[in-house]
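Report on the structure given below.
Omission of a single protein chain aside, the complex is shown with its protein chains in their original locations.
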Amino acid sequence: MKFGRRAFLQIAAGAVGGTLLTPLPWKLADDSAIWSQNWSWRPSPERGEVTKAPAICTFCEGGCGLQARLVNGNRAILLEGNPANPVNEGGICPLGAAGLQFLYAPYRITQPLKQTKRRGDPSGLQPISWEEAQSELGKKLSTIRSDGKAHTVACITAARQSSMDDLLVQFFAAYGSPNLFKMPSQTDGMKTAAFLTTGSSGPFAFDLENAAYILSFGANLLDGGTAPNRAFAALRRLNKTPGQARIVQVESRCSITASKAGQWVPVNPGTEAALALGIAHLMVTGGAFDSEFVNANVFGFDDWTDAAGKKRQGFKSFITSNAFAPDETAKKTGLDAAKIRDLAKEFASQAKAVAVWGIGQPDNPNNTYHDLAFVALNALKGNLKADGLLSIAPDLPLADLPPGQKDIFAERAVEQKRLDLTKSKCPCPQNGLYGFFDALVSGPQYPIQVLMVHEANPAHSLPETKLVQSALDKVGTLVCFSSFMDETAAQADLILPNHTSLERYDDAKGIPGAPYGYYALGAPILKPLLKTKHTGEVVLALARDMAGSVAASLPWKTYEEYLKFRVDGLAKAQKGAVADKSGVVLATLKAGESPKPNFTDGADLWKKLKAGACWYDAPAGASFTKTASGKFELAVQAVQGKGAAPAEDQMFLPHFRPLMPSGKEAELPLLLVSYATPFIASGYLANPPFMNKLVPDYMLNGQDVFVDINPETAKTLGFARGDLVTLKTSQAETAVRINISPAARPGVVYIPRGLGHKAYDEYIQNKGVNANSLMEVQLDPISGNGTVWATRAQLRRA
Amino acid sequence: MSEKGHAQSGVRYGMVIDLDKCTGCGACSVACQAENNISFRPDESMKLRSITWMEIYPMNNGKDYPDYRFSYLPRPCMHCDSDHHSPCTFVCPVNATTRDENNGLVTHIYPRCIGCRYCMVACPYHARDFNWWDPTWPKQMESMLSPEVSTRMRGVVEKCTFCHHRLLKARSKAYVDGADPNKVTYTPACADACPTRAISFGNLMDASSEVGKLSKDPRAFRILEKLGTKPKVYYLSRHDWIKNLADNAIK
Partner (left out) sequence: MNEEKKSGSGKALGMVFFLLGFIGALVLGWVVFPNLLYSQKAQPINFSHVAHQDNDCESCHSFRPDGTYTGIPTLDKCVECHETAQGNTESEKTLVEHYIAKKIEVPWKSYSWQPDNVFFSHAPHKGQGLKCVSCHRDVSKEEKVPLVRENRITGYSISTMKMTECEECHAQKGASNNCEICHK
């Protein structure tokens, strides 16, 4: 017997036959198919119980209620609107919906870092422990303070609507520096206008909820501004109501607000106030104004006498002059005189009409005189009556911080003038951030040894980037409290990374532009993911370590304890109620008629707030007791200040006085205007990857940004769609692509905000151009606020 | 797929989007991405390669300044209710995409899909996207993935499902609560998110439901209605130019 080929084949045949009678081939085929369907390298999300946790949205100042979906309590998978919250009623904006991409951002700073090489060198940023970081900053601040130089420590914060704002104010007062600034906002302008006309410290607020006719002077209602939900609600309500109820948008560009409004009034950029005054002219000359309110409550409508006994022109004789007649207004605004007449008639005849401006814009405020023109229009409508559509944002009865204690160092340093005021002489100083930058760059009266930047990215998100950068370069030590490696953090000397808002206690005190009282509390939805620390806790620890009067002024052990202290005040006031179930309608709240409290004490209120119910209260209305006349002032006596009285009468009155952009028309014949879009986050937050999908390819394509120009402008310049051209302004020169759009006004170039990042990660950086680097800032002569409206520009072939 | 076309079931889930309320903010699209584990890439400006179940289309009235107006149109899958089959389900060679005749949902089973993309060609609404690359996320963001929706793989087609996993979950709850699972209501992520409440969702066959009423509104229209695809997504607008654009492919 030999084992040959035949035997082999016989065995093989048997094996084949046998195998076919076993599950082996079928099982292998089946398993291979299954294997091919499950791609092991794809992430497989961990399963488990899905729960909901309440939170508040702090990605803008809108104060929306959120709820997060969590898996097994430790993994956040979705942010939704909280249906019980009366502000957003379950809705959410794209930024909020993408909010978890900030929590899980790859560009988050994982732990404290210290620059060991030259500023801005990424390889020099070395990890240090929290103890080291805090003691480094603490020692520096203590040394400066004991040298009597506390005023050389400055801070820029974006906190306006959270209690961090008050905590920083308290800390800087006790420490002894006047140099605490906020990132600019339209609220700065609203505050100036409210202070001048009513003597109040709070900003103006608009009752959009009860208005039947909203005449918006360039307000960013629907274009991705801050706190958009009230405008969304107004849109959906006014679209339902038949007749003349509507939104009228006055703006040079056909924005989303303009397109969705019942009427779009296209004007020359920056001439919105000229139209407002033109309407006021027609209302006054036609007698179509609330004479009852004006006679009883308004100062300066008729001619008046100033403190020095000098006769002054009143608003009535000023506005009735021919300079504001329809034909003149038509020349300034580019509208037809007939259209102006129609608008004035419509606005004057509507029972519930309000003129709004500046809301929704997180960016720089307006020219004060222009804001006063919009206020005047509301005064003529009688909107400042107790139940009127324009009021002052209520002051929340949160517990006041204990009176700051000042020791000798603090007192000595606080005597020093705020750095911006060493140069500027504006009569009603507000947030002098740009004055501060100007002073730093042009040789300050005293140097800034430490600049702390809290949750802000001034190096990217402020117009006139060049100026801001030069100012940052002049600072001794730059300390950043950012959660993210943004453009400002990248050049910091010391970084103490903050928790993101979903990992910490935070609050929202009021909503910019909203007339009702509002307070919401956010508790952490999960444990901090990284070695970060609440900046509030850091500030409290710094104060504790400094001991003495600073520690005594900030006695709280934790930020949670501090917020409990504040909420306790709210409870003690026994005003307002919590919206612990859906169905609360803020629009029905009447000024002065507080809802009945449905909480007992501080602990009870804290518990309810922590469970996601917000606190709300009736609007405060407007009071004029603090003005010189005790009335609403159309002629604002407060501009008189302490110095000599202004020579011209119109310096007291709302008037049209654009702050002209620099540069010659011959060289820079066009105007550049930057615009906000709901598709791109600007400010402290960089665009999350989810939102990148929303950005149209005619706004951004690859690395190229598109500017919008009118077909007529394109024809004059000989440009076609997609052409790569050079955009030059007085500030910078850059390459952009052309998008030809009839939304653009002839002669004006529009560029989107929020692009052009150099920091962060591959999902964000090198996309387009930072509009802020091209824009110019002009200081408002009244408030010293940095204002931005347009910059002279040129487009030419690259 | 049923040979009968329409089943006798009294449920037909559908959507109504009010374009007079919609501002095109994109919250629906972002909420959809977060809910459905939709992958993203560093550069999303190539729109033909970008995966977006709820796409925001711009449209304008074609006029010059200052008569120019524009609008946005959010476009989910239309879950076409045409007789016998939807355009996409008819061409699928492997039955990866089918319509459930019990509720009208057109769904797509990823592991079954062979990536031939016939369905993408057949869909007149560009509602379907192809995974040209392996879906990847930055490591940290893998923590954001929902276990209620499976992640896809390279080489398969995906599209809006009307968040049918939410329906399945609502049905489970009905079983546990002893309620009728065939009478449950649910809302997809986009409708939940919409800050202007422009998106309504529900049973089109229930005349008393919000969508039942709104789909009969004089402002109501559907996109490319003349094709006979019978979309279950209705739009509302009072502007004729928007309605005309919705049917522009066929004169």
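Chains here go by letter, A and B, matching the order in which they are written, and residues are numbered from 1 within each.
Rule of thumb we're sticking to: a contact is a pair of C-beta atoms (placed from the backbone, for glycine too) under 8 Å apart; a residue touches a chain by one contact, two chains touch by 3 or more.
Owing to the predicted nature of the structure, the values given are computational and were not obtained by experimental measurement.
The residue touching the chain not shown here, chosen from A:34, A:386, A:547 or A:798, is A:34. Only one of B:52, B:143 or B:161 touches the absent chain when the whole complex is considered: B:161. Seen across the whole complex, the unshown chain contacts chain B at 95-96, 98, 100-102, 105, 107, 109-112, 147-151, 161, 164-165, 168-177, 181. Residues 1, 6-7, 10-19, 21-24, 27-28, 31-32, 34-35, 37-38, 40, 44-45, 48-50, 72 of chain A touch the missing chain (whole complex, contact as defined above).
As a working rule, only the chains that are shown with their structure count from here on.
Averaging C-alpha coordinates per chain places the centre of chain A 33 Å away from that of chain B. The part of chain A that touches chain B in the complex is made up of residues 37-39, 41-48, 50, 69, 71, 75-81, 88-94, 96-98, 100-101, 104-106, 108, 222, 224, 228-229, 232-233, 235-236, 239, 254, 256, 259-260, 264, 266, 529, 678-679, 689-697, 700-702, 710-712, 741-746, 761-763.
Within the complex formed with chain A, the residues of chain B that make contact are 20-21, 23-27, 29-31, 33-35, 37, 40, 42-47, 50, 52, 56, 58, 60, 63-66, 68-72, 111, 134-135, 137-148, 151-154, 189, 192-198.
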